[in-house]
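The structure follows.
Left out: one protein chain. Kept in place: all the others.
Moving on to chain A:
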Amino acid sequence: ERKMIREEIESREDEKMIDAAQMNNPEPEECFNVNYLRIYYGGKSNLFPYSDIHKWLSYGHDGKHPGCDEYYFGRREFSFTLENDVYLRYKSFKNASSMEDAIKSNFPYKIDIGAVYSVDPDKRHAYSQTGTNVFTPVERELVFDIDITDYDDVRYCCSGADVCSKCWPLITVAIKVIHTSLTEDFGFKHILWVFSGRRGVHCWVCDPKARRMTNEQRSAVAEYFRVYKGNENNARKVALMGYSLHPFLARSYVDYLKGFFEGELQATQSIFSTKDKYEKILAMISDEDIQSELRGKWENSARSSLSEEAISLVRWEQLKNTLQSKKHKAPTLRMCVEEIVFTFTYPRIDLEVSKQMNHLLKAPFCVHPKTGRVCVPIDPNNCDEFDPLAVPTLSQLIEEINSGGSRMDVDDDEDSDTSLLAKSIKFFRSSFLEPLLKSCKEEIESSYKTKIGKSKDSFSW
């Protein structure tokens, strides 16, 4: 039986992508396989955590309290992408079991989560577009999408869909910067970071306040996070004006970016070591004389016994010293050093994903069709440990089942971490779901009490 599956894998090619980068992706055994997908979502294996996802998206409205809105879950939009790129939007489910049934009868390649609407997405056509019962989003997590391909102009190890241990740290730094800001600046408490399955991460901010934000407010937060304004049409893609950094940027710089730039980044990317590389940086200095001065120093020191990393560090010091002494020449030089650090290290989020409530985003614990990897949660307080290339793949999980190696029912009392996915699910529950549900239930209870209190008053005379 194993042989048969293997043959199927080898004969199933991904004909749909003409994109050249895809052609270079090896290891057909690790790729996606529709039969494995059926095992993942289906029957006895219980790999996909249906009830956890349902509990999360119910936000405490489990019907056990009179203040619960039993229709809340049913108003959430899901979308399925099926095997032949068939795309089904506006799917909604009354409860966990109808969601499970739908997934088990469709085996979607991708599941997206949308907003909670004013009415069941399934029944939206029954409501007119004017008047009081309009079909419109009413709640949606504040979400962020960080994709390594947006950093292509500053990473030299990979490009396009590839990611490796040298460039992944850019994502790690992005998580740290954004997470710190979400908690310290915006005061959010219930934040889920998820691996996107191939080359980036998604962030779900689930506080009630966050879910009720308007598009304008989401846009404001996204813009607050935006620093990089670049494309191939401009050379200076980060322009830090003013006489100091905003406290958010200053903290990010001091706590994360500066150290990363001067340490790990030099080691993995050696951004000054060749002429092509350092010319790109010189182009960010808006003074021709300074450019020439540095160019002169570097062109002539080509022969050196130092490593690429050491050369880069030396040149960085030279650049800093030169700019320090000359920064009063023009306002655009004032924070040139910081601009360079920000260009290479500061998070680049996809603004469009965050700005609108109706934007769909892939569900956690999906399997990525190109890599076979599960979209597992990432611990923001330990994100240095996360390795995208060590995330369990679909075939590994199936292998594990076949060899009968572990219990598939993840029990919180179980001490044995033998199941590959168990650790992720445990983390999801203990770090995210439980605190979230506790706080949701408190909120449901207190707003219920307020409502009761109010109506009691209206009867008193």
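Following the convention adopted for this analysis, contacts are C-beta pairs under 8 Å (C-beta built on N, C-alpha and C of every residue); 3 or more make two chains touch, one makes a residue touch a chain; residues count from 1.
In this text, contacts and distances are computed from a predicted model.
The protein name that UniProt records for the chain not on display, among "DNA primase large subunit", "Phosphoglycolate phosphatase", "Sorting nexin 4" or "Translation initiation factor eIF2B subunit alpha", is "DNA primase large subunit". When the missing chain is restored to the complex, the residue among A:Ile39, A:Cys206 or A:Val221 that touches it is A:Val221. Touch with the chain omitted from the figure is made, among A:Gly63, A:Gly296 or A:Pro331, by A:Pro331. Interface note for the absent chain: among A:Ala102, A:Leu245, A:Ala267 or A:Ile401, the touching residue is A:Leu245. Of the options A:Lys64, A:Lys209 or A:Lys275, the residue whose C-beta touches the omitted chain is A:Lys209. By the touch definition given at the top, chain A reaches the unshown chain through residues 16-19, 85, 129, 150-153, 184-188, 209, 213-214, 216-217, 219-221, 223-224, 226, 228-236, 241-250, 328, 330-331, 348, 351-352.
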